[in-house]
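The complex appears here without one of its protein chains, the remainder shown in place.
Let's look at subunit A:
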Amino acid sequence: MKVSVIIDGQMVQIEQGAPIIDAAKKAGIFIPTLCYHEALKPYGSCCLCIVEVIQDGQRRLVTSCNFPAAVGMEIFTNTARVRQSRRMIVELLLVRCPDVPLLQTMAKQMGTGLSRFKTREANECILCGLCVRFCEEVVGVGAIGLANRGVDREVATPFKMASDVCIGCGSCTYICPTGCIKMVSDRKTPNLRSLKMGNCSLVPCPNSYQCETCQIEQEFFKDIKRVIAEFRSKGQ
């Protein structure tokens, strides 16, 4: 069912329950985000996409990437309150990751910078969870996940050991908004596809891409065929 919402004075029709950010896109309004990606389920961890919503006479801040649109909703994406909250969020992210260019430019655009808070330990990960979700939802592997909690929360492989399921696709390095996961070829351990956060050691093909005669590739295909066969037999 379609519902109409008012976003910054524009009337927009979107599916009921679709996130508000879709309406903003339709209306051509830019909302800054760090953890939102069209290919993935909304997660709402960076909170940069907050907007002000008036619903049933209540005025409040919500994350637009995962807040469902409903009838009679009025949305403001650029009020003073929204701007101030975003500024604060960027400032706090910048305290965590002072060396990330993306955050620096964002902070500059919003008129803030490195200031009152002390940097505890420079880090480049903002815990947006994009790499984790991409690995699980799109690649379908789930080699990395989030671990621990609070200030110790981090992206890690199970038991913090070299992953035995990582296929070395490099999606995590591609999708990372701050560039904290890097592809590094490790000459000491050839033929080993291992993943270390912050130092992702993945090796170029040892058989100069001769896939037809490659042992690794053949075994991979065998595995795939077996999985497909199993899946089909289950379905019947």
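By our rule, a contact is a pair of C-beta atoms (placed from the backbone, for glycine too) under 8 Å apart; a residue touches a chain by one contact, two chains touch by 3 or more; residues count from 1.
Methods note: contacts and distances are computed from a predicted model.
With the options "Oxygenase", "NAD(P)H-dependent oxidoreductase subunit E", "Heme exporter protein B" or "3-isopropylmalate dehydratase large subunit" in hand, the undepicted chain maps to the protein name "NAD(P)H-dependent oxidoreductase subunit E" (source: UniProt).
When the whole complex is considered, the residue among A:P68, A:P98 or A:G142 that touches the unshown chain is A:G142.
Listed here are the subunit A residues that touch the chain not shown: 132, 136, 142-149, 156-159.
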